[in-house]
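Then we have chain A:
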Amino acid sequence: MSKLIMNRRGLLKSGAAVGAGVALPTIFTASSAAAYTNEPTGGAVTLGFNVPQTGPYADEGADELRAYMLAVKHLNGEGDGGMMNTFSSKALQGNGILGKKVEYVTGDTQTKSDAARASAQSMIQKDGAVMITGGSSSGVAIAVQGLCQEAGIIFMAGLTHSNDTTGKDKKANGFRHFFNGYMSGAALAPVLADMYGTDRAAYHLTADYTWGWTQQESIQAATEAKGWSTVANVLTPLTATDFSSYVAPVLNSGADVLVLNHYGGNMVNSLTSAVQFGLRDKMVNGKNFEIVVPLYSRLMARGAGENVKGIFGSTNWHWSLQDEGSKAFVKSFGEEYGFPPSQAAHTTYCQTLLYADACERAGTFNPCGVGEALEGFDFDGLGNGPTHYRAEDHQCFKDVLVVRGKENPTSEFDLLEVVQVTPRAQVEYAVDHPMFAGGALGACNPGS
Partner candidate 1 sequence: MGILEVQNVNKHFGGLHALNNVNLDVEQGSVHALIGPNGAGKSTFLNCLIGKLKPDTGSVKFNGEPVLGKAPHEINQLGVSRVFQTPEIFGELSVFENVMIPCLAHRDGAFKINAFSMVMKDKEIRQKAEDILEDMGMKDKMNLHSGSLSRGDKRRLEMAMCLVQEPKLLLLDEPTAGMARADTNNTIDLLKHIGETRGITKVIIEHDMHVVFSLATTISVLAQGAIIAEGLPEDIKGHPKVREAYLGEAEV
Partner candidate 2 sequence: MDAILLQLLNGLDKGSAYALIALGLTLIFGTLGVVNFAHGALFMIGAFIAVSFSKLMEISKITIDPDKVDFLGNPAKIKTPYVIEWFGNFGHWLVEWSVPVSVLLAIPIMILIGIIMERGLIKHFYNRPHADQILVTFGLAIVLQETIKLFFGANPIPQSSPDLLKGSVDFGVLVGFAENTIIYPLWRLVYFCFSAVLIASVFAFLRFTTFGMVVRAGMEDRETVGLLGINIDRRFTIMFGVAAAVAGTAGVMYTPINPPNYHMGMDFLVLSFVVVVVGGMGSLRGAIAAGFLLGIMESFASMPLIKDAIAAIGLPSIDQIIIYLVAVVVLLVRPRGLMGKAGVMEE
């Protein structure tokens, strides 16, 4: 720990302000003179890590922040280099980005779009951040993405699963590595059909807001294509904490599968209720009743405890993967912090590396140049197999994991087992797919 602190201190020393100033001084330069917003002029470049530090997603935000700090270390040539060694692009030298030392500022999104934008604004206007990344919900991601577009800053989305982030709300300055609701559906449906048969009747409980709707739509379409029927889709209030009154009627509805389109605290509570009601012990239509949670997060799954056992879902990445990239990352992260990284940590680490690499390849921090370097970029070695950053909507296409709650976990981190790695080809879709239609990428904005 002491070594780490020394490093971190050394890293920050150059920009330290002691005395009345509360935070780092700005390296903001006269905006009229710069070619683009916050062009770094000194020997350092500042990245903005905007994650939830208060509110229900604070633990995920903390894990993202750990990954960011690890990525900064690796970029600056400290530590073991992590996935930089397995990354297919070799542009990164371990000497910062474009020879400039990487510094960072952090902020609290509070998982509120307003607070997230205020925090991002302060990073842009006060701290001179040239890239913003992070977030743990789609509402926040889309809000901050919009802000970055207007300010002329690159936004590397963190944990955001809504189709809209790279669908109708896509922006030229925004990029998403994480997968989305459509991909979850496309990856899950075949596995579900294999495991549970093709003549299933599904009952959906759906969080009543944009993410829930797109998620539900995706899963319904994908499962119906496999022959399932949909008995009902009941919307549940965002603020609900007790789902018993929604779960209670399920068993008598003729459905034999319950799909919980919930995330975070909602997911934990609805899954707990569903298991409490004994749904999984029942037989309906001559079949065993099953529960599906389309989007899994290991951190949140811990909150549901033993209730996740045997329940299918999808995830972007899992630490038990055995490819070289994943192993390198888990080792690096595990040695630094003492426990394996979450998928939120993985995606944010990747995004930081991808951004830095794009800057190197483009030879500039100019958002337009960086964007160009990222668009259509093919890479490998970051834990998800061969991956493609699509130019038309700035969405990454890669393999998706179908996971199941483990029956006999060996440790508190060992909650999920990977059932199948759904190949990329199976989850790809056209840019103008109706679930993603309605937005325009626009032109890249370099700011002032």
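Assume a contact is a pair of C-beta atoms (placed from the backbone, for glycine too) under 8 Å apart; a residue touches a chain by one contact, two chains touch by 3 or more; residues count from 1.
A quick word on the picks: all candidates are chains of the complex that A comes from, given by their letters.
None of these values were measured; they are calculated from a predicted model.
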Numbered candidate touching chain A, per complex, among 1 or 2: 2
Residues of chain A that touch candidate 2 when the two form their complex: 55-59, 208, 232, 234-242, 244-246, 248-249, 251-252, 265, 268-269, 272-273, 276-278, 281-282, 284, 299-300, 302-307, 319-320, 330-331, 334-335, 340, 410-411, 413-414
